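Of the protein chains in this complex, all but one are displayed in their positions.
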């Protein structure tokens, strides 16, 4: 089966409901299993020579931070799908992804803060990475607030999508703010903003810099939480489809009442 | 297991993590049940999905 | 019970829209306010309800509760329905029933509300948020107020707007019932309500033509309102 | 010049309001859109103007400027007048004249604007802020756009609202003149415009009855629109 | 048991606020974001921030609550409920009080409870949390009840939001001053908490009376 035909099949909400209904329990179960395994590996690994036992926070902090960004990417891609391809499930996907992405962003902020107190001596500093993640959180809030304050659903969907696409500029900002950006052939050199937060040590052009005893558990956890993210997202999409059916039925009910009245002879 | 001097922070972050994710999952499950119930109610009342409405309607109309 | 208005004048902006109007209406009677757009029908009803100050004259509800103002003894049905779109049809009526003191206990209230919904043929929609209702259904839900709390005087401003024929007949039945229970109705309308007997108070343009029995009635239209804000009119009003 | 629409379908909310409509209209012709409330007249005009996306089908203006969209070659007159109440009547028209590129130079623009005001019998009010105009005067001022910038296609949505009989005749004259200059008019209306000959495109309810000559016309109403958002309709739309 | 019209109305307004959701969320979001902007503007000096944190938290709370006031009577006016409430037999003063109370319960209290969390962003001293929330809970009724006056006055004005703030902010000055004074009284040695706190409470009590009275007067005029 080619990719194309999968998307086409999934485009039909009914089809999506039956497919996702079959997949969801397995996906959720797998996610929990991988998370448990990853955390077990993480907790049995030796403590970090520098950060000591607090390194345990990494196994949840880093996946949350990644999923915060992944969630936004998902919202943005779905929004693009809505605006450009008018894919029937695109808006369902964007709407379902926003609260889940917001939850992981919140978790990245909270676990980061709780890690910051022992490491940096304060829960919060206004450095580039922390600030940009906080802005990402606000962006999620803005998406949800905008949607909830426009009555007409199709209108709300499209406007939210525009906002989501405008907000995409924040993703590179999260990266650049800490690592800086240099484009030699353009002569462009944006320095990193002063920061306490450490730069990427996994996704680097010269390979991961962190020790294997920490790297593998971290990758397992990341995989597990990503699976969980998609399970939650799938559940959210299912709920949203049901909600839209309820709405359609309610409108139909009102129509039927009116039709019945029209048919009934006047008293 | 000894978590060193910062045990509180480690445990707190795991606790928050568990609570937030559990709350999110619980809400999604509840929402699903709620919507499904509304849907069943509406369908029981005779309203049918759009794709089925026509046939039902035709039968009842003289 | 008897509603009298004596020598009423009401100002909107800087012209007298109603000028020296007197009339009376008795229990069991419906008085229809008619006249062209801008004649002052809405203005008169809102003044009786107490929203607009009177320039001169007075209104009295004889045999009513003298402690309370006329507005508090009335149902006012205006252009808007007073419906919250995120509450269900039943919740909307329950709110008005409780707020207007329709029934003392919760069970009584529910009975009354569901009775009203049945009567208005909205029973099938009771659990549906009002946002989903069509204009006509919303209007009927708004009229439900008349049924869930007792008020002797009903002030209806174009109550039939967006109602279809069957619903207009329904409303006529509700009004008749209120009248036979000793109620009193003032209704502004452009189209016939389909009531058996109704006296008409014509505002603006030609003097009042009243088809009903006129023995118990002082009806006098000294104002001259065509609905156009012409210079003459306001001068006339002022020179009085 | 010829405007054609082929197999148009337009969706509002989640139902097809216009479903498989085709028609054509030629230079010098006025096509009246009629039909009950909610039949989709406004929807059709807004879709032609380019505000609403088409679900399927297409519209073409043959012999028009192929570089520009149909909307940019049209005057659209909707429910609102596009009038700023703190600008005077003349300033309002001058703005639209300049913005729509009616005339290249300032003096030309003024001539054109004052000509239009004269023609619309608003010359006496030219220096008065639009806030003080009555509803009918505002409407006429809004129609002034038609005179201060040249556009081949006019899309008029109930242009006679709040106009008195004399102004309706005035508008009819303006439309006739536009037609005789090779223009093309689509007008949605509930009341007759008083034009000599006009073809009618009836939306919703019964099939189209067109009194005008029908040789050059493809008019087909495959949709089934009663104006009620009923279950049947949306189903119909989807199964097509 | 029969519920009085006051509580009926209060319950309805709370239900609406919860069901329509967005309103509370937007106010909280605005509060959050204004607080987050402050350190960016003032520089990340944590000592400085923690010193002025209570004042900033108070002022931002004031603005968020104030700017969320606009719709207190607006929807009821638009859908015709307001006039029905006015002639329902319940004094308009009580109606205004019920709506202001609903605003306090659904906006004032959540904002006050959010404040300590935002305190983290400003590096607020941990010991200050208790007093901060206490003074806010006691001081915020004044925002809702005095704000009702502004909401009633600007019901039909263009540019509702900013205008409302402009009209009502001066009335909040005493509340703000004593709210801050109470906090610093509790935190700094040699100053006392109670006198300022009692004045703050008195101000709120006063506004419970003044607010509904003036708002009802304004509403009567709006309904004409």
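A, B, C, D and E label the chains in the order they appear, each numbered from 1.
Just so it is clear, a contact is a pair of C-beta atoms (placed from the backbone, for glycine too) under 8 Å apart; a residue touches a chain by one contact, two chains touch by 3 or more.
This structure is a prediction, so every number in the text was calculated from the model and none was measured.
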Next on the checklist: So there's a chain missing from this view; which of the remaining chains does it actually touch?
Outcome noted: A, D, E
Item to check | Among D:32, D:52, D:125 or D:156, residue touching the chain not depicted | outcome: D:52
Next on the checklist: Please identify which residue in E:113, E:166 or E:202 touches the non-displayed chain.
Outcome noted: E:166
Item to check | Contact with the hidden chain (one of E:8, E:26, E:207 or E:222) | outcome: E:26
Checklist outcome for this item: subunit D positions in touch with the non-displayed chain are 49-53, 68-69, 71-72, 74, 76, 78-87, 91, 95-96, 98-101, 104-106, 142, 145
Checklist outcome for this item: Absent-chain interface residues of subunit E come out as 22-23, 26-27, 29-30, 33-34, 37-38, 40-43, 48, 51-52, 55-56, 58-59, 62-64, 67-68, 70-71, 158-163, 165-166, 169-170, 172-173, 176-177, 180, 184
Checklist outcome for this item: subunit A residues touching the chain left out here are 131, 135, 138-139, 141-142, 145-146, 149-152, 155, 158-159, 162-163, 165-167, 170, 173
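What we mean here is this: only the chains that are shown with their structure count from here on.
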Checklist entry - Count of steps on the shortest touching-chain route from subunit B to subunit C? => result 2
Next on the checklist: Need the CA-centroid distance for the pair subunit A / subunit C, whole Å please.
Outcome noted: 55
Checklist entry - Measuring from the mean C-alpha position of subunit D to the mean C-alpha position of subunit E, what distance in angstrom results? => result 49
Item to check | Interface hub residues of subunit B, defined as touching at least two other chains | outcome: 45, 50, 53
Next on the checklist: Two-or-more-chain contact residues of subunit A, please, as numbers and ranges.
Outcome noted: 248, 250-253, 256, 258
